[in-house]
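Note sheet for the following structure.
Left out: one protein chain. Kept in place: all the others.
For chain A:
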Amino acid sequence: MSYKLQFAELLPYWNVLLYGLLFTIVLTVVSTAAGIAVGTAGAAARTFGPVWLGRIVAVYVELIRNTPFIVQLFFIFFGLPALGLKLSETTAAFLAMVINLGAYSTEIIRAGIEAVPKGHIEAGLSLAMSKWEVLRHIVLNQAFRKIYPALSSQIIIVMLGSAVVSQISAEDLTYAANFVASRNFRNFEVYLLVALGYLLLALLTRSLLRALGRVIFKAR
């Protein structure tokens, strides 16, 4: 190989890459929070809601889980304006992420809810707790404890998947990489650096979520 890697040429663009990194982090954090909220509502609707609502949620979950994220993103960004709903690329990116994680977390949280023994719910109701109190203090409390590891790895998968939002020019880390590559033509160097950045982000997220889990679900 006669080519010499030149990482020094990336230095002038450190602020572009840093901005992209921050965008990816914010995108992940916000869509994780919103996506889990959607997932909780969806899972509750599927297990305790009326049948028709449960069916709608099931269709939503299967549609999202069986199509690629990039197609969902293109549908939202390019397809919806045809119906009169025009979104900026940043809004479309956030929306697609929330919808995507919402579907996966619905399925994960539902599994957790179904693992809660029926007797616990009956016991709560017989203690004159309201339906909401039972859901919040008995069902979800136990469900989240059980599915926390699965949910954590889904969050990391979604974080890595977010690289695709660069394709509608939302300014995430991959967009920054493409930008730098188009300026100095050091494609391989910048993609290698950014790939390692993602790897670091994934490892950090994993240990952060693990630590957070230890704090939230303290052994009783």
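Throughout what follows, contacts are C-beta pairs under 8 Å (C-beta built on N, C-alpha and C of every residue); 3 or more make two chains touch, one makes a residue touch a chain; residues count from 1.
Everything that follows uses one rule, which is that contacts and distances are computed from a predicted model.
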item: Per UniProt, the name of the complex member that is left out, chosen from "TldD/PmbA family protein", "Nitrite/sulfite reductase", "Cytochrome c" or "Amino acid ABC transporter permease"; value: "Amino acid ABC transporter permease"
item: Contact residue for the chain not shown (choose from A:V116, A:M129 or A:A195); value: A:A195
item: Identified contact with the non-displayed chain, of A:N15, A:N66 or A:S126; value: A:N66
item: Options A:T32, A:S105, A:Q154 or A:T174, residue touching the unrepresented chain; value: A:T174
item: Hidden partner chain, touching residue among A:V164, A:V180 or A:L209; value: A:V164
item: Residues of chain A (touch criterion as defined above) contacting the omitted chain; value: 1-3, 62-63, 65-72, 74-75, 78-83, 156, 160-164, 166-167, 174, 177, 187-188, 191-192, 194-196, 198-199, 202-203
